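Note that one protein chain of the assembly has been removed; the remaining protein chains are unaltered in position.
Residue numbering begins at 1 within each chain, and the chains themselves are lettered A, B and C in the order written.
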Amino acid sequence: MNSATINHAAAAIRSAILAHEADIECLDREIGDGDHYINIKRGCEAIASIEAELAPLSATDALNKIGMKLLSTIGGASGPLFASFFMGMSKSLKASATMNTLVLAQAFEAGVQAIMQRGKAQAGEKTMLDVLIPVASTFKQLADQGEPTSVITTRLKIVTGEGLESTRNMLATKGRASGLGERAIGHLDAGAKSCQVMIEAVCDLVSSHSQ
Amino acid sequence: MNSATINHAAAAIRSAILAHEADIECLDREIGDGDHYINIKRGCEAIASIEAELAPLSATDALNKIGMKLLSTIGGASGPLFASFFMGMSKSLKASATMNTLVLAQAFEAGVQAIMQRGKAQAGEKTMLDVLIPVASTFKQLADQGEPTSVITTRLKIVTGEGLESTRNMLATKGRASGLGERAIGHLDAGAKSCQVMIEAVCDLVSSHSQ
Amino acid sequence: MKKFLNDVEHMLTESLTGFATAHSDLVEVQFDPTFVTRKQKAQNKVAIISGGGSGHEPLHAGYVGAGMLDAACPGQVFTSPTPDQMLAAAEAVHAGQGVLFIVKNYAGDVMNFEMAAEMLPFEHATVYTSDDCAVINSTYTTGRRGVAGTVIVEKCVGSLAETGADLAACKTLGEKINQRTSSIGVALTSCTVPAAGRPTFEITDTELEMGVGIHGEPGRRRETMREADAIVADMVAAIVHDFKAKQLPAQGEILLLVNGLGATPLMELYLIYNTAARLLQEKGFSVARSLVGNYVTAIDMAGASITACLLDNDIRRHWDSPVHTPALRWDM
Partner (left out) sequence: MKKFLNDVEHMLTESLTGFATAHSDLVEVQFDPTFVTRKQKAQNKVAIISGGGSGHEPLHAGYVGAGMLDAACPGQVFTSPTPDQMLAAAEAVHAGQGVLFIVKNYAGDVMNFEMAAEMLPFEHATVYTSDDCAVINSTYTTGRRGVAGTVIVEKCVGSLAETGADLAACKTLGEKINQRTSSIGVALTSCTVPAAGRPTFEITDTELEMGVGIHGEPGRRRETMREADAIVADMVAAIVHDFKAKQLPAQGEILLLVNGLGATPLMELYLIYNTAARLLQEKGFSVARSLVGNYVTAIDMAGASITACLLDNDIRRHWDSPVHTPALRWDM
């Protein structure tokens, strides 16, 4: 992974988010305050606007810069969380001398842990973590086993979808929906949805390259 | 005419107004501010509430009291105008020793003139006067000619309707609709409508008694 | 219609009672007939009394207090008050120096105040406000409507009266301000008179009503909804045109009032203000004083009005002087 791959992934994420405007937007209207799509989109556009600045950077620096940029652009609950993810990922990569799938999986997990720390949340609280935590552990497990990229991407897409779906019948205990009690049941979490869209987009990008 | 007849007429007017809520209300919404029906209704109810106080009074005093009551109850443009009508009528009756149809017609005309003075308005300005002025002059003319009550009431109902209808294609030059210019054209005037409803109700009452 | 009310009959009384309780340090309300006075009645000055239909809150009762009105007479919603209210209010606040009525120029208000004036046992005069330039003043209308500019008249005349100025001087100042003030309103939605229970007019999502009155009276034209800058440009043009028609100087300091009609968020009012101030500045006026908020409303209408008052030293001084009322307060 280098900054070119990162820019490609960012572009893929951006188009996927734009394509899912309706679904994401309506979820945050149902049990949130309706701004999640706009927040994410603003973040995506900010990253697109610094594509040229990212290009010369190392992967580590590019990810850190993305985190900083998201931190000062998105706002809301998702801003600091996504920012923490990229900064956490960057930090993990920096600590490692080499770059391979396992290193990447570890970095992903470090990013997810940064989110958990910042948001003081766990799996099962009806947030983006219900997608991110299973994806992180599956990713690491498959990388550990030395599975080929195509197996990993296929599997992660499934886990992502399951994670998203799992939020439907949860009570929310973090974030804006936590005030709703029983009324949140039956709705997917918006942040989980946007994570699912983003992860799927990256998986598709990676598998199209590896074919 | 005595205070009993007046109370009867007031009751007839009140039921007629209540029965025409929809028409009157919508006219003042179209080219006014939508309160004319409520204003008139409030006036009618105020008069109903003093029925007992009116009963012992002479016709002159009863009409004056009605005027005063309307003045302190209706408000808006129509309040002072209807008040002026009854006070003008009362004053005219007071000046006359006898009571007959002609005296009544003269009193009606005096009432209409009081409205014209108070509102500084003429016929043709798209107001209640476009009903009241022709009714007053027809009434006086027929009374002058000694026509029987049944002829008078039949004729006045026609004149009233024509007067109302004449407001449809007028530009408004008095009242709230005067700001509308051409946009007032095609709409009947709300005050003209409520006068038509009231006069018709009284005519029907009188003709039912005189049968 | 969805409103916070118990029954329409008692809505006004309940609301006024709440108003008087919330501001019991400043005002008192009387019923039968209804009027609002200062708690601490002023001595030895011209009594300034205004009034009009309710539904324009905080106008007028919200402007009763030191430096502004002595009394206000609230009518039913959108219906001018009745003369007995003005008589009782005058009786309560007359302080030996006569009574000045400030009346928005509507047939109903004019006639009711006129009848009160005829019966009034005190020296009296009346200022009519007619700042709405949406209605073209021509021989075939009863004249322009009084709208948000009325607040400026009430504030400044109130200030002058406080100095002990006489009735004639108060009337003169009020008429001068009215002459130097132009307003125009625009509606995005209708208002709903509670007793009527439904919107006064129909308007689609792609329309606006330019020149709307504060009672939801139709305005100049039904126009196509468009971006704020284009709407504001037309409103500012109407005001500048009106200044010309009134032969006012084509430059100078102005007070700019951007007024919400009831349901328009402050964020949008400030956005309107931003454009209006810039355009007026471009046209040669300098914005010396500003007021942005809901000051003269049309119940629950989404919409706004823009008012410009051409200041002079006199008007500026009276605008700046201390005022302490429920809805307008500074330096006290």
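Here is the rule we use: a contact is a pair of C-beta atoms (placed from the backbone, for glycine too) under 8 Å apart; a residue touches a chain by one contact, two chains touch by 3 or more.
This one's a predicted model, so the numbers in the text were calculated from it and none came from an experiment.
Within the entire complex, contacts from the absent chain reach the displayed chains A, C. Of the candidate positions A:Gly119, A:Pro134 or A:Gly163, contact with the hidden chain is made by A:Gly119.
The chain omitted from view is touched by exactly one of A:Asn39, A:Asn64 or A:Ser90, namely A:Asn39. Here the missing chain is touched by one residue of C:Cys133, C:Val157, C:Ala195 or C:Ile231, and it is C:Ile231.
Among C:Gln30, C:Thr126, C:Thr172 or C:Asn274, only C:Asn274 touches the chain left out of the display.
From the options A:Leu54, A:Leu71 or A:Val206, the residue with contact to the chain not on display is A:Leu71.
The missing chain lies against chain C, touching residues 1-7, 11-12, 14-19, 21-23, 54-55, 57-58, 62, 188-189, 205, 208, 225, 227-229, 231, 258, 262-275, 277, 287, 290-292, 294, 297, 299-300, 302, 304, 329-332.
In the full complex, the hidden chain is touched by chain A at residues 25, 29-35, 37-39, 42, 71-81, 83, 118-119, 171, 173-181, 183.
Note that in this section only the chains that are shown with their structure count from here on.
Taken as a graph of touching chains, this assembly has some other topology, since it is neither a line, a ring, a star nor fully connected. The chain with its Cα centroid farthest from the Cα centroid of chain C is A. In this assembly, the C-alpha centroid of chain B lies 32 Å from the C-alpha centroid of chain C.
Multi-chain contact residues of chain A, defined as those touching 2 or more other chains: none present.
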